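First comes the structure, then the notes that go with it.
Here the complex is missing a single protein chain, while all its other protein chains stay put.
Letters A, B and C name the chains as they come in the text, with residue numbers starting at 1 for each one.
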Amino acid sequence: MSGENSPLPCPTTTHRLTEELMECGRDFHRRGWSLGTSSNYSAVLGREPLTLLMTGSGFDKGRLQPDQFVVVNEQAQAVQAGSPKPSAEALLHTVLARHGAGAVLHTHSVAATVLSEHFLKDGGLRIAGYEMLKGLTGITTHEAEAWIEIFPNTQNIASLAEVIAERLKDIAQPLRHGFLMAGHGLYTWGADLAAARRQVEVLEFLFEVVTQKRLLFGSF
Amino acid sequence: MSGENSPLPCPTTTHRLTEELMECGRDFHRRGWSLGTSSNYSAVLGREPLTLLMTGSGFDKGRLQPDQFVVVNEQAQAVQAGSPKPSAEALLHTVLARHGAGAVLHTHSVAATVLSEHFLKDGGLRIAGYEMLKGLTGITTHEAEAWIEIFPNTQNIASLAEVIAERLKDIAQPLRHGFLMAGHGLYTWGADLAAARRQVEVLEFLFEVVTQKRLLFGSF
Amino acid sequence: MSGENSPLPCPTTTHRLTEELMECGRDFHRRGWSLGTSSNYSAVLGREPLTLLMTGSGFDKGRLQPDQFVVVNEQAQAVQAGSPKPSAEALLHTVLARHGAGAVLHTHSVAATVLSEHFLKDGGLRIAGYEMLKGLTGITTHEAEAWIEIFPNTQNIASLAEVIAERLKDIAQPLRHGFLMAGHGLYTWGADLAAARRQVEVLEFLFEVVTQKRLLFGSF
Partner (left out) sequence: MSGENSPLPCPTTTHRLTEELMECGRDFHRRGWSLGTSSNYSAVLGREPLTLLMTGSGFDKGRLQPDQFVVVNEQAQAVQAGSPKPSAEALLHTVLARHGAGAVLHTHSVAATVLSEHFLKDGGLRIAGYEMLKGLTGITTHEAEAWIEIFPNTQNIASLAEVIAERLKDIAQPLRHGFLMAGHGLYTWGADLAAARRQVEVLEFLFEVVTQKRLLFGSF
């Protein structure tokens, strides 16, 4: 298991990222964004070859333990025997990591679930004009808009992973910031885990803003 | 008190489950699902004969202490003198445990209270199409639906326990996932305490989704 | 200061109640029921003569310190020189304590503020049919109703205290459970601090239920 194609990652880095992902899980679970063993999180351990530290399938995100993580390779397969099973959605993480993400976070909030179900017919959700948009990587003024694309939910993750890989490479209108799966939740990413957490917080905040605006004033 | 029909449960197991139920109470109380001494929780200690560790009646679930639990037998009676009084609803726990549940959790959330009062006329609440449904035991795709049956609230728990026992054995359409008592709250269960907590989190999340969808778009 | 009419209270009791009131403040502040130095809490230290341990005026309830409490007599005056100033509302606490309350809690939640402002015209808020009502002292079935009386807000606390004292003695329809001051908040009480906390949690839960029911279904 320690050959050229799947070297063991640095124990110090693995330990630090495990601690950070556990803390991230406690916070997201407390906020109701990762209830009932939903969600999965990952962070890149190395790139030559690509390895990711990822939450195993089916664990309570509010009380993650070190032995509930799995190291996966570019094909989203566990590189060490005896690891927990990777999530069925691990392929989405590896696609995003290959594209450059240093960490990928997938969450299930009430607002993301309801908005993504409703706006699937439009293919996405446009959010514009808020200062908080500046928290998204690459946005430097509130006079901006984010288009959060929405994909139909599916249990065929391999197929969705191919669609996402294509959309990431779309030169005309590349997938940015994150995406929603309808009635399911949010995927977002960043250069590192802190950046990915910032993306989650900003997008969840904006989903709440859109929701509250509609409730108060009847429009989006 | 240590005869063949009511052996004392293993102290280690009792201690571990007491700790876990205390932690569960702190979390549910913080989330507003177990306020004002409402709710009761149990976990199976042994099956030959059936014994359950259960919260005593009338304690603050956010600050449970080890001496606020009671061990009950299949008839929902305390097996040790000097124990706290079992909850009036203990019979519902033993009915569910006899049917195979390893842990039973009963909670009182705002969403469950309001939805169960309103949908009593329909006999239940149908929730379909959400990824989070996969968190319920036995569901493996979002293309599923959960029918959460609603019973009229009653102070005659013995009578309701008989109804529930019958419904659990209904071959055509067995009671699954959990049930609501109108204007009262949720009962759900799992193979063990972690599974039952997952059921609570998933169902409470889905009650919030149903509520938010109605508020935003006027339909369920 | 240690004469027959104002004996110093037992240090152990004072210490324990101080700790419990500090913990109560942390929880209520976290929940948003005691923000911005609003709210005041008290617990009876002795009855011959009546002395109460009470939060001083103007302190952050989320971070109460032992030196931010004051012991007051039946006239709501500090019994020890150098104490913090009692709240302007201390007279309401002593009226309730004279009537038998062992602890009095006053909170300012969003739901209580909005509902009390709106229903002042009706003189109160009727809440009926919910299991959670059983958490209120003296209620043993969900087939009950609580009438939470609403008084106009005032800065003349002495005058309101007289009104409350009369209403508590009203034989035909005595003031029970608690009362609201319009656009201001809730007063409730119990035999001891745990009972008063339970009253707060139950009433705040029910205010949320009433609010959510109206938002979802357009009626109270």
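One rule holds for everything that comes next: contacts are C-beta pairs under 8 Å (C-beta built on N, C-alpha and C of every residue); 3 or more make two chains touch, one makes a residue touch a chain.
Note that the coordinates shown come from a computational prediction; the quantities given were computed from them, not determined experimentally.
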Shown chains touched by the missing chain?
A, C
Given that one chain is not shown, which residue among C:H108, C:K134, C:H177 or C:R198 touches it?
C:H108
Out of C:E23, C:E74 or C:E117, which touches the unshown chain?
C:E117
In terms of residues, what is the contact footprint of the unshown chain on chain A?
27, 31, 129-132, 135, 140-143, 194, 197-199, 201-202, 204-205, 208-209, 212-213, 215-217
Just checking the interface: what residues of chain C touch the absent partner chain?
32, 35-38, 60, 62, 108, 110-111, 113-114, 117-118, 153, 155, 181, 183-185, 211, 214-215
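Operating definition for what follows: only the chains that are shown with their structure count from here on.
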Chain A-chain B separation of Cα centroids, rounded to whole Å:
32
Two or more other chains are touched by the chain A residues none
